[in-house]
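One protein chain is absent from this view; the other protein chains keep their places.
Moving on to chain A:
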Amino acid sequence: MKREIYGLITFKSTHFALQGEVVFKDNNIVFKTIPTPREVSHSCGLALLFMVDDIDIVKNIIEKGLLQIDGLYRYTKDGHNSSAEKIL
């Protein structure tokens, strides 16, 4: 199985997740809206998954206060196993 590494952000509420989608689209960041992985489950049910190379761009957006996040993670998928490492 291929090992894939992504960036992942979680939100405190679904409204922030919807807002997050808009901010990502405005910044031309390729992302996918996914149910929050079980290993990071203590936030709202939706998370945004994006390319690991874009982590710095996303961090920058967060620091500017444009994204209300619950957490930023480095998310590793290995077949059907996955793990998350908290960055922010």
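Note that in this section a residue touches a chain if its C-beta (ideal position, glycine included) is under 8 Å from a C-beta of that chain, and two chains touch if they have at least 3 such contacts; residues count from 1.
We adopt the following convention: contacts and distances are computed from a predicted model.
Only one of "V-type ATP synthase subunit F", "Sulfurtransferase-like selenium metabolism protein YedF", "Amino acid/amide ABC transporter membrane protein 1, HAAT family" or "Thioredoxin reductase" fits the UniProt record of the hidden chain, and that name is "Sulfurtransferase-like selenium metabolism protein YedF". Across the entire complex, the residue among A:17, A:40, A:61 or A:84 in touch with the chain not shown is A:17. Residues touching the missing chain, restricted to chain A, are 14, 17-18, 21, 32-35, 45-46, 80 (touch as defined at the top).
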